[in-house]
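A single protein chain has been removed from this complex, and every other one stays in its place.
Lettered A and B in written order, each chain numbered from 1.
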Amino acid sequence: MAPSKDKGFFTRRDFVKATGAAAGAVAAANILPSKADAAGKDRIITAHSQEPVQYNPLLYVNRGTENGPEAAMFDALWDMNEKGQFVANLATEVPSRENGRVSEDGRVWKIGLKRDVRWHDGQPFTAKDVAFTYETIMDSKTAVRSRSGFDLIKNFKTVDDYNVEIELAEPYTPFLWSWQEMHIVPRHILKDEPDINTSAFNSEPTGTGPFRYKSRTAGSHIVFERFDDYHRGAAKVKTLIQKTVPDTMVLYGQVKTGEVDYMMTSLPYDRWDEAAALPDRTFFDLPLPWVQFIYFNCGKPQFSDPKVRKALYMALEMQKSLDDIYLGRWKRTFSYLHTSHWAYNPSLKEETPNPQLAAKMLEEAGWKVGADGIREKDGHKMKFTMSTTAGNTARQGCQALFQQNWKAIGVEMEIKNMPGSVVWGEYTTKSQFDTLLVAWAPIVGMDPDYTARCHSKFIPAKYGQGSNYVQYENTEVDRLLEKGAVQVDRQGRKETYMEVQKILLDEVPFAPQGGVFGGFVRNKNLMGLKPNQYVTDSTWNIQDWYWG
Amino acid sequence: MGVIDAEIRAEATEPSALTARHESHARRVLRRFLRHRLAVFGGIMVVLLLSSALFAELLSPHDPLRIETSNRFFDPGQNLDYPLGTDELGRDTLSRLLHGGQVSLIVGIAAMLATVVTGSVIGIVSGYFGGWIDNILMRFVDTMLCFPQVFLLLVIAAFVTPTLLSISLIIGFTSWMEVARIVRSEILTLKEQDFIKAAIGFGSSHTRIMVRELLPNAMAPILVAATLKVATAVLMESYISYLGYGIQPPLASWGNMLTNAQGYFDTVPFLAILPGVMITFTVMSFNFLGDGLRDALDPRLKMEQ
Partner (left out) sequence: MLHFILKRLLYAIPLLIGVSIIGFGLMHLAPGGPLGVYTLNPTVSVQDIERIKVIYGLDQPIYVQYVSWAGNLLTGDWGHTFFGGRPVFTVILERVPATLLLAGLSLSLAILIGTAIGMLGAVKRYSIFDYLATTGAMFALSFPTFWFGLMAIFIFAVELRWLPSGGMYDLGEEGNSLDLLRHLILPTAVLSLVIVATWSRYSRSSFLEVIGQDYIRTAHAKGVPNRLVITRHAFPNAAIPLIALLGVQLPFLFSGALVTETIFGWPGIGRLFVDALTMKEYPVLMGMMMFTAIFVIIGNLLADIGVAMVDPRIRLE
């Protein structure tokens, strides 16, 4: 085998033959690869490129991959469906003013709980579990993933076994989202746990969800088993398996061969057409919560003037970057929301690319071309860096294009990419960057509230709180954001946030590029999936999946 | 014995005679090298590769950074304006290969030198002196081996501004241990051989014995290591750059061209094969050059003549 192996590297065909011959002998002994397909319709195999290791729904979970076990084993009070509506899950109904469960001033919430719910170990689910979940979230010894909304609770009252009453310090409309993102954990198991952060529960949990934990093979897969007493009716398949396949292309290969029924990781853009043409597989694309931006650090002299930021934005071939680098898969947006979001302002207009106007605006703002061909003003050069996670080839392509666009109007941009842990560390949070190329999701679920990202009191470099890394300050935007957070009716909120989006596009503290889309593949006969752009877990309704 | 006799006699003779002897030695080495056809071929290839990188500006048909997305994914030969095709952004592959050579050859050669020199020095000193010097140096090697190379690269690179030289030194600093261990083991056997014992007996200085006697006789594994390290360093550069500590996009290197081609390995295979073949050429050339050098410098072959 040795000599033929070496010869093999000389021509690819020899290589195929040589190794193939060796492999063939073994292959003949066993296998036809459609075994996974034939394994019957009693199990579903999903796969993600990252390995889920932490299943406690109150602690940090790696979005996408660790949402899988979470959705399989736990329930929240209410879910977010594919139409963007809250639907009751453990609660009897979603609280609102109409059904009298939210007080007129928006501060008192009454939540009723279903009576027929059981934990996987047979214990009944009660209001004590909800209270315990709240207490654990607020316990200073819990490394909770977020306390957003829960920190506004002034008083939490367990009325009886199936009713709780919550009083908020101030009205907060996204409060529904806070509960949607936190699943309920069992009090009877965790109450005596000395340290929830190292509890065995985190890797072998007990929930109320449609599937129960069965086993895990490290680095390979987790097996879940149907929970027959599930309160919304037992799941349609007996076994659910979530595999880990680290390389996306290999994962895609396994979907093709039938080793995987549903690919939770988004497919590379250049494979979408091919995937859509596969027999026996169904491809679908879906807006993901993220929108990609160029972040301008308004605290730097080059970017303090909104007109300059606008000019820099207008010089860019934004649509072309989406068409050519993201192969037209992403949709252009002019705001921090996808165009399909209910609060999106449809009157926003495309303004890029317009290099002539951009150059003129820079002239007017006092940035004149210097001897070296680069614009300058008051001793500052129009020269800056743009950073993002190193190794992201698509973003590198965008950067190269933007660099070329800006060079044409006398602006020099240097690419300075770093490992994720560096660029998104203090470099971002302490506003040390010039510009960033970054994709963010809205703040609380898919609510249009954007306070933490552009309210002037939320500049972390100045006030030690918030995520307004661009250091943007605008009193009108502040006022509108404060108004939107307490407004209740959807139309009123929509008008408020449309105004915010208009101002943001005028002043461009962050320049929106496009709304992120993902492409997913499933076995054609796998039914019941409901692609949902409002949540990050594509398996959110796993209890309804079945083989057709 | 002949070698040592010659050395000792040379020391005693006049300066002019010394020069003469060295000239003739150098000429002999050159003659033997030239007779080695593959070595000459390797040498010519190295010169060609280096000059193609040096004159990349003149040779390139296009600006290697120019994006023209309407022209992307040309196969080699499909469009004569782009003889070796274009990449995912429509950039000319030939121009990127030429410019990428600047980065990859510098890093490959510099990192190889750093690795081999550090490894050889530590290996020879450690093996020759033995005792506590050996112990300290080898425990240092052990220590370095305990940290995964990726981890070391990440930490060091985070504190050093990336330049071609710093990248090369970082690669060298994290990959010399294997060379040191191999060279040391060679030295341990050499040390027990008669001609070294004789040299020690004659009272030659330590430096002299190490440089004039031990180094030439341990040259074979060092040259192998050198060849191997050129290839590893070129690929390692792309890894460091991938992490964000090396060459920033849109600049090309063979390594990052390979990395970027990862997603197209089956759909546009040339994007990966071309830079890979360039690296293969480079390593082959160095390998043949190294073979020739070893034969030419081999002290035993010298005695035969």
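Please note the rule applied: a residue touches a chain if its C-beta (ideal position, glycine included) is under 8 Å from a C-beta of that chain, and two chains touch if they have at least 3 such contacts.
All of these numbers come straight from a predicted model, not from anything done at the bench.
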- Message: Going by the contact rule already stated, which one of B:67, B:171, B:228 or B:296 would touch the omitted chain in the full complex?
- Response: B:228
- Item | Hidden partner chain, touching residue among B:158, B:198 or B:215 | B:158
- Item | Omitted-chain contact residue, chosen from A:466, A:484 or A:518 | A:466
- Message: Give me the chain A residues in contact with the hidden chain, please.
- Response: 1-3, 5-10, 16, 19-20, 22-24, 26-27, 29-31, 33, 35-36, 39, 45, 50-51, 53-56, 59-60, 62, 140-148, 151, 195, 197-199, 202-203, 217-221, 241, 243-247, 249-250, 253-254, 256-257, 259, 419-422, 424-425, 428-429, 443-444, 452-453, 460, 464-467
- Note on the structure: It is residues of chain B that touch the chain not shown, namely 130-131, 134-135, 138-139, 141-143, 145-148, 150-152, 154-155, 158-159, 177-178, 181-182, 184-186, 188-189, 192, 220-221, 223-224, 227-228, 231-232, 234-235, 238, 258-259, 262, 265-266, 272, 276-277, 279-280, 282-284, 287, 294, 298, 300-301
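Everything below uses one rule, namely that only the chains that are shown with their structure count from here on.
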- Task: Averaged over CA atoms, how far is the centre of chain A from the centre of chain B? Could you give it in whole Å?
- Result: 45
- Note on the structure: Within the complex, chain A is touched by chain B residues 65-67, 69, 72, 88-89, 154, 158, 241-245, 248-250, 259-260, 263-265, 267
- Message: For a test of understanding, state which residues of chain A touch chain B in their complex under the given definition.
- Response: 249, 268, 270, 320, 324-325, 389-391, 393, 396-397, 399-401, 403-404, 414-419, 422-423
